[in-house]
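Other chains dropped; remaining ones untouched in position.
Letters A and B name the chains as they come in the text, with residue numbers starting at 1 for each one.
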Amino acid sequence: MNTIGHLINGTTTANDSRQQEVMNPSTSAVIAKVALASRATVEDAIAAAEAAYPAWRDTPPIKRARILFRFKELLETNADKICELITREHGKVLGDAMGELQRGIENVEYACGIPELLKGEHSRNVGPGIDAWSEFQPLGVCAGITPFNFPAMVPLWMWPMAIACGNTFVLKPSERAPSSALFIAQLGLEAGIPAGVLNLVNGDKEAVDTLLTDQRIQAVSFVGSTPVAEYVYRTGTASGKRVQAFGGAKNHAVIMPDADLDSAANALMGAAYGSCGERCMAISVAVAVGDAVADALIGKLKAHIAKLKVGDGMDNNNDMGPLISRAHLEKIRSYIAKGIEEGAELVVDGRDLKVTGFEDGNFLGACLFDKVKEGMTIHRDEIFGPVLCVMRVRTLQEAMEIINAHEYGNGTCIFTRDGEAARYFSDNIKVGMVGINVPLPVPVAYHSFGGWKRSLFGDLHAYGPDSVRFYTKRKAVTQRWPASGLREGAQFNFPSND
Amino acid sequence: MNTIGHLINGTTTANDSRQQEVMNPSTSAVIAKVALASRATVEDAIAAAEAAYPAWRDTPPIKRARILFRFKELLETNADKICELITREHGKVLGDAMGELQRGIENVEYACGIPELLKGEHSRNVGPGIDAWSEFQPLGVCAGITPFNFPAMVPLWMWPMAIACGNTFVLKPSERAPSSALFIAQLGLEAGIPAGVLNLVNGDKEAVDTLLTDQRIQAVSFVGSTPVAEYVYRTGTASGKRVQAFGGAKNHAVIMPDADLDSAANALMGAAYGSCGERCMAISVAVAVGDAVADALIGKLKAHIAKLKVGDGMDNNNDMGPLISRAHLEKIRSYIAKGIEEGAELVVDGRDLKVTGFEDGNFLGACLFDKVKEGMTIHRDEIFGPVLCVMRVRTLQEAMEIINAHEYGNGTCIFTRDGEAARYFSDNIKVGMVGINVPLPVPVAYHSFGGWKRSLFGDLHAYGPDSVRFYTKRKAVTQRWPASGLREGAQFNFPSND
């Protein structure tokens, strides 16, 4: 059986004593083992990154960019292979894997523009004969800790821009779906990233804690659940690092009486059930304004759900694959039970689903709750599964109060045709990413990704312009030259260079 | 005796049970008492700021700017009075107070440009018919905690930009020199800042801890010593806030063999002894490259120091006033003793200074150490007094290694005529603010202020462009409109507004 190891200083290693099984969620079969890095292994990776830093920092940005141009080509050439790695370990259907990869590639494309993005600010004559400018210099060794649900994309949010800025990097991908990130990192080296500039360690809490406390690490980017994000943020900042930690979400879609209901229902299907709802930008709550809207919407959703194909992700005819693990499946089932217990109406129940030939897979059919209310567990918690909750309100204001009162503030959207409703909503909603008739308002790669409230710990958002600021620090230079007499023609005895 | 109170919701109050004496450092006379805010008082201020937030947030930025235009006028009209308040409590000579105020006004001038500075990024057609833009929205209630050494300027780094961005503010100035910040805040209200938008509380650790932990405070800016900065950063971030905490410094000037030594020596006098060295951007170490440079430099410095006039700050003929307190004077004396003990040569000893008529003032004459070495306490610690240390090295590289190895990385400068030396230095030195023949490289108001290493905890620098990012959070909106039939001429039954 294959053991998935680390990539340190250009070399693949897997010498650690501890390992963990990697499973195919469609079958629950063990398909590989993954090495779990010890503190010493992680320190090796950090040491490699530190050694590679000075030369990489001094490599002109345009040369760093050109490696990323080649890397983009390799990602496209190897797209099918990457998607298979994603699907086999994560379970999402191949089309979703391709969508994920495409989003990752967009971040590489953005990082190719690093010469423009790194420009500093120059001021002539801040005083008589005095100039000043600000540069954005790299930080040193940076680390990324990424989740299972976008095993290819989230690492690509981080390290291409970090190294484009002149940093070196240690990536710790999810140990539950490690192969695509490793393969992609190897493509990076193939594209010309020098050994040591990009390193990858697989591991668990021991690896994470090493990254969070080692004094050579300057910055940490994290994506995961809110409790862990908060831990990462506190631990990393207490260790003097720059940290951005992206946590959980509970994303509400508001459906107004004037919405195009057909397209809203269609959009919600993808937003709620795509990738089995295992997305921090999934819509998990639909807030219908008016009972008429709620009734019509539920009718349309039920019709769509009836046609939803759930099965093995390698079969692209399927719309939805399995959940990541048996434990996660059980957790979601308990949420569903809790929802019923607390009084919500389960109008579509996906719990009895059987997928022929994949009886041991972690499958769950799409579930739809109606009459969900504030205070219910299924409204408070992030379920991270194919469960959509419908809430009923009378006004937009009421919908917005529910959203603004929620712990999370990652994404939200409104379906309406009305300019005023959309503007009022986008202006006043306390959420970082807002869609207007766009169900999954993940910003494109040249804007930045970040939630508000407890969905993000840190000042700067992921990817896009903010990521340039996150992976660099400002240096302000003020310059005045003393009169030398040279230009006035004084005949000093200057050193000859003959 | 006057009791200096708080400014909460437009009203001055001083009902707290605890008070502290404010002293004139030139005489050690008690000149006022300052109220020390209880938790309840600080919470009142926060409540006032929170109540004022929604209307202020929705006030167009240009209207907020216009209040700052008027505020700038009031600062200029009242400059003499402000400087007297600074000098009486802090001790610095009036000319230094005016310099400080001028730097503060520059930050107000910069904040007047907020309509330009707040511009977000707009992208048409991120997909077919889909637009996206990012806005920079205010955070809510922000707080500032400021030090005694620039009692007028540092508050002006913070709150004008914070409120220009649409936030409301609670300022806690130094309880040792509180009057100028309070008077300036009152001028702000006179200029038109609505009651509650800007609040000020005087206080000590109880006030600080309240600000750091109250859930209504979204962001904290702090300037002070590194241990407190670190405490503020850890406590504030653990409480989920955005924090920027500026700490201590040990700023080195490198003097190259080709430097214009006259102007370097002259510049060092101001940079080392101005405001008694109580500046986080003071030059406290001169690193001479070559013994010839060191000898010549010391000769020039000794001649300058012999002419330095030390005395009451209200007399503008003086160059240097007293230290802030008796305790601080004793601390510096103990550093000087330690320097001698550890082997440095005290070539100018200012400890015997007496100022006639001000025998109880906290005066200390300028001190100059030669042959200071790495590892000595006087090189490791920030002394924050009129003590300049000369170190001797053979090459620029050696000088830079000393600087790069130091705990702090706030400011530094190089004196040279050589383009290559200057560029190598500014590029590779691990310090946030660099001067080339500029002894105090405090960036102008339209660049940003921030050190590296343990001189700053946080991602974003003070004032200038970074402060706009610090006091706002990004909101990304993605928008698509469904076809409505309206523009194609469909005759829907639209609501009439007659």
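We adopt the following convention: contacts are C-beta pairs under 8 Å (C-beta built on N, C-alpha and C of every residue); 3 or more make two chains touch, one makes a residue touch a chain.
Computed from a prediction, not measured in an experiment: that's the story for all the values here.
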Total copies in the full complex, given that 2 are placed here: 4
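Going forward, only the chains that are shown with their structure count from here on.
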Between chain A and chain B, centroid-to-centroid distance (C-alpha), Å: 36
Interfacial residue positions of chain B with respect to chain A in the complex: 121, 123, 126-127, 130, 132-134, 233-234, 237-238, 240, 242, 259-260, 263, 417, 422, 426, 431-438, 441-444, 446-450, 452, 454, 457-461, 465-466, 469-470, 473-484
